[in-house]
Structures are given as structure tokens and as C-alpha cells.
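In this view, the complex is presented without one of its protein chains, the others remaining in place.
A and B label the chains in the order they appear, each numbered from 1.
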Amino acid sequence: MKKTIVPIGPYHPLQEEPEFFTLTVEGEKITDIDVAVGYNHRGIEKLSEEKTFDQVPFVVERICGICSTSHPLAYVRAVEDIIPVTVPPRAQFIRTIIAEGERIHSHLLWLGLAGHFLGYNTVYMWAWKLREEILDAMEILSGNRNNYAMFKPGGVRRNIKKEDIPPVIKKIDSIISTLTMLKKAVVDDPVLHARTKGVGILKKEDAISYSALGPTARASGIRRDVRKDSPYEAYDKVEWQIITMQSGDVFDKLVVRVLEIFESIKIIKYCLQNLPDTEIDLNLEDIPPGEGIGHIEAPRGECFHYVRSDGTNRPIRHKVRAPTFMNLPTYKSTIVGQTISDATIILAAIDPCYCCTERIAVLNKKGKRIYSGEGLVRLSQEKTEKIRGQLQ
Amino acid sequence: MNREQIVKELKDLFKEDIVDFFDKSEKRIYIEVKPESMLKVATHIFKTLKARFNIASGIDTRLDIEILYHFTVEDINLLISLRVKLPKKKSIEIDSLTPIMKGADWVEREIHELLGVKFTGHPNLKRLLLPDEWPKDSYPLRRDYKEWDKGAIRDRGV
Partner (left out) sequence: MGIKLKALLKSPWVFHLSTGSCNNCDIEILDCLTPRFDIERFGMVLVGSIRHADVLLVTGSANRKCIPKIKKLYEQAPKPCLVVAIGECALSRGMFINSYNCPVPVDKIIPVDVYIPGCPPKPEAIIAGIVKLIGKIKK
């Protein structure tokens, strides 16, 4: 059959970031994919060599707006690994609360976008409405909706006031009932099953070979979570479970994320109710020469920072590895053999975050089939409609 | 296998290849190996010890280019970092790890364009992040990097 190349990108109406995919299709089947990144490269690793150890958290916070807690947390842990020191218990608990709050809002954001790609705008609106409650709770705790600026090497910048705890718990409790309803609506929906089950399967061997991380790996049956494997902050003091699924398709990735939200709610509530009463900052002064590694579980997988110090007040090298950097190449094994109308949801399934690593509108090229970005999403939404019609 | 067994096995198996063995803490090991035997050691850690490849990071230390390969052995919570020091010559070369683990593909392309290290055996060593108009011999993460673009504006105009 004749081969057609469908270029997607770099600007797409829904995914927020620019990225360029080249899909090779035969009829409706995708036979190859190539990804071009670099539309988001800002040279942060170089920039952070010009900043002092205390200033770098503000730079790494702006690597990604959704993971604006994971990167500073991994960085401060890397700096603390150079010395090495352990932060006071209250600081550990505050760090855990902020990190889990971010996980909830990130997973809800993905759930909404995934719903939209499948033509379920109701899911999109509901998920994002719930997300607002979490952002409000974070605003009470940290003073900002995103970019919380809570971490510094040796502790946290802000304390949690006693009178702030009840309203935050109330906000978090308020989303549980709606979230349970949303979970049932999403997980038990026959149309959604038809659209996501058996689609974009990532096999266990492939996940290991690509070193896939986070929910992407956990949906393929790999029990890996940095929070359990290498417990940091307060995660070993709280009771919670790793969520794993077996088949590795889009549906499993969805279920893993939804169930993880409930675990995160459990962790936040426990931490808020059992905040130890200690100092929150070690007031570190000099960082000795040496090298340190900080790795933590971000919403999308393991976030890895390597910092080297030469005894001055600036890092001489700071390497950032975001989870999407390892997850993105798995497209090669998930998307090949699938149909073009499933492409959007498979591409979205790993929860890609390109600004961490470094969209879909089809450019007009001579002799090539043209889909607009909207067209591609519409194609996906039409398929859902068709399945819905058949099921009724 | 526990931590002591892994350390002992690595020390025995690669006696000639290891230049320096630094036991930093309970969770961290830094091993410096000769550039030519890096592929051998990395394959052993990835295949036999079933470690997960985290990332590679390159550093320009003025004297030479250092590349660190980080691996995690998840069951015992141990981070092994393999260090290779490449002398700064005209062309800096090292064996690619991509044929063994697909996860190393992108990071090798990144180090190639940002630090100018050539990975021999890499199937697709082209640019990943930088634009096409970027000059050929300018590597932004090198110490001697100088701004080449005359049109760049670096003040806020206030």
C-alpha cells in the first residue's frame, strides 16, 4: 500500500507545548514515528551554573509549570547529598505535602486532557474543576497557585500555620466524593473501554529496555516507585500503596493515575494531621566540594538531578533529567501498528511534558495528506461517537 | 544479591578496568573506569545486575571531559555512577551504549551536541535540541563557550 507521511506539529491546539511528530501511515495504520524535540530548549543547565545554590531552586522551578515541585525537590536533595545532611522532620512533612498536592493536580490535569482527546469534554470540565480546589488548597499553604517556591537546600522557606490546616483538609475532603463519582464514570464506561483497552500497549520487556518510569512503567506491571524503593522525606512514615496494572495499555495508565490520586489524598491528610513540631530549616552555610544525586518520584516518573560543587557558592555542573526524557522514546513501541485515530490518545498517554524534556497541527506540505491539529482530535472524537452509537 | 556482594563482584571482575573506586555512602557508589572498558562494565551492570539506566551527564572540567553514567539497583536501593574521563583532544570519542539499552539514545545525542563527544556505534547521532543554524564547532556546555550570535539582545532595555 502507498505510504503517507503525516507531519504533526509543532503547534497543536490542545497540548500546550510545541513538539513535532512525523507519522508514517499505510492506509489507517501507523508504521513509523519520529519525534523532533528542541522547541522548548532554554539552556537551564547552563543558566543554573551562573546562580548561587540558594537561587537555583527558582530556576529549576521554571523548568516546568506542572512539575514545579519535583525539580526543586530533586535539586535540594542533590545538594543535601553533597554534604550529606537530613532535614528536620517538620520540613520533611511539609515537603511531602507539597509534592503530593502537585501529584494530585498533575494527574487531574492529565485526566481532563485525556478526556478531551477522546471526545469526553465532560470529563475535561469536571477534572479541571476539581483541580481548582487543589490549587486553592496549595494557595493557602504556599501563597501561590503554581511555582510554590517552598524548598531551599536544608529545609523549607515557609512554615505551615496551625490555623491553615483545617481549611486545607476541608478543601481536600470536598473533592473525594466528586472524584469517586468521576472514577466510576471513567472506569466503568463501555465506550471508554472500547477506546482505550488494548490500545497503545507497552510491553514489560520494552518498558525495561527503554527504562520507562512512573505511571507509564507501573501500568506495564513494573513495581517501581522511588517513594518506596528509596524512601525520601516522610514517605516511609506514612502508609500507602504502589498502584500497578498489568497490560500496559492506555486504559491501565488511566486507572493507575486515577487510583494514585486517592493514595496522594491519603498521604496529604496523614501528614497534615501529624505534623511534627520542630525547626523547618538547617540554615546551611557553605556547600563543600563534591557531587550529589537527588532522585524523587515526580507525577510522571523519576526526576533525577546531579549537582557538582567545587566549594564556591555556585554549582559547577547541574544535570537535570526529567521523566518524560525516558518515557517519550517508548512511542516507538506503543504507536506502531495502531490506527491514526488512536494516535492522539497514545501520544497523550505517557503524560508528556516537553518543557521538562526540553503539539499537533499538521503543516501544509506539498503532496502530503493534510490533517489540521483539530482534525486529528476530531477524528479521535468521531471514533468515540461511532462506538457509542454501536453500543447503544 | 546484597550490597557487599555487588561491590566485591565488581571489584573482582573488572580489576584492570577500574581506575578509582569511591564508596561515598550507603546509597551511592562512584566508579571511575577506563574509557575503553566502559561498555563492558556498563553492560554487566545493566544486564547481569538488572540495574535501571537513569541518565548520563557530561561535564567539562577544563582538563578533560567527564561523562557519568548513573544506574540504580532498585531492590537494594543503590545508585552506581560510572565515571569516564576523556582527554580533550580534537575529536573526543567513546563507545555508544544505545545498542545495549534503547534508553541511552537521546541522552547520547544530547551530550553529542552540547559537549561535542562523539559516540561511536550510535545508530542516529544527529542533533536533538539545538536548531539547525547553530554553528558546528560551538558547544554551549563547554567552558570556553562564547556567544556567537551578534544579534542577541542581553539587556532589558530599562
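Heads up, the rule we're going with is that contacts are C-beta pairs under 8 Å (C-beta built on N, C-alpha and C of every residue); 3 or more make two chains touch, one makes a residue touch a chain.
In this text the structure is predicted, and so the values were computed from the model without any measurement.
Put simply, the hidden chain is in touch with A, B once you look at the whole complex.
Where subunit A meets the chain that is not shown, the touching residues are 10-14, 16-18, 38-44, 46-47, 50, 58-59, 62-66, 68, 109, 112, 124-125, 128-129, 132, 145-147, 353, 355, 359, 361, 372-374, 377.
Remark: the residues of subunit B touching the chain excluded from display are 130-131, 133-134, 140, 145, 147, 149, 151-157.
One rule holds in what follows: only the chains that are shown with their structure count from here on.
Taken in their complex, subunit A has these residues touching subunit B: 37-38, 41, 43, 45-46, 81, 84, 208-211, 224, 229-230, 291, 293, 295, 302, 304, 306, 308, 316-317, 319, 321, 325-326, 328-329, 332, 358.
Subunit B meets subunit A in the complex at residues 25, 27-28, 30, 52-55, 57, 59, 68, 70, 72, 74-75, 77, 79, 81, 101-103, 105-107, 127-131, 140-141.
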